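As you look at this complex, bear in mind that one protein chain is not there, while each of the others sits in place.
This part shows chain A:
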Amino acid sequence: SELPKELLPGPYPRTPEERAAAAKKYNMRVEDYEPYPDEGFGYGDYPKLPNRSLHERDPWYQWDQQDMRHNWGQPMHWNFDMYIRNRVDTSPTPVPWHTMRKHFLVFLSTMLIMFGLGQIYPSYMPVGPKQYPFNDLYLEKGGDPNKEPPVVTHYEI
């Protein structure tokens, strides 16, 4: 890219002067600028912005890029491509998240337990073998019409 080296991201800022310079580079206030903790993961001096998705940004404000809800020069979140409006949404929900999780887990576990019990202890309506009329279909099964068919009773008294 054609940006000069001072404007590109660099290593983790150690002194307050480096911090101020990094904040100015990223167009942020020095108080707002907070780099990722220096644990060797490769973030460098990139600012750690709040993990809010683009759904939460004002839809009525005239952004420079209205679909991305982003202004020219505004620092982008590290996971900007995850927080776009087609993807992850962190906007507040009408019901608290822990309540939703609890309800979902209760329903899911109830259904799974019932299905499991049904597999282990299946229960059906009682059935018997099918009963055919006309002496067990004697003529249809090729019995001799001249002979007396054997009498078949399907009941016991």
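Simple rule for what comes next: a residue touches a chain if its C-beta (ideal position, glycine included) is under 8 Å from a C-beta of that chain, and two chains touch if they have at least 3 such contacts; residues count from 1.
FYI, contacts and distances are computed from a predicted model.
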The chain dropped from view, which UniProt name applies: "NADH dehydrogenase [ubiquinone] 1 beta subcomplex subunit 4", "DNA repair protein RAD51 homolog 4", "Phosphatidylinositol glycan anchor biosynthesis class T" or "Armadillo-like helical domain-containing protein"?
-> "NADH dehydrogenase [ubiquinone] 1 beta subcomplex subunit 4"
Residues belonging to chain A that touch the chain removed from view = 1-3, 7-12, 25-29, 31-32, 39-44, 46, 50-52, 56, 64, 70-76, 78, 80, 90-93, 96-98
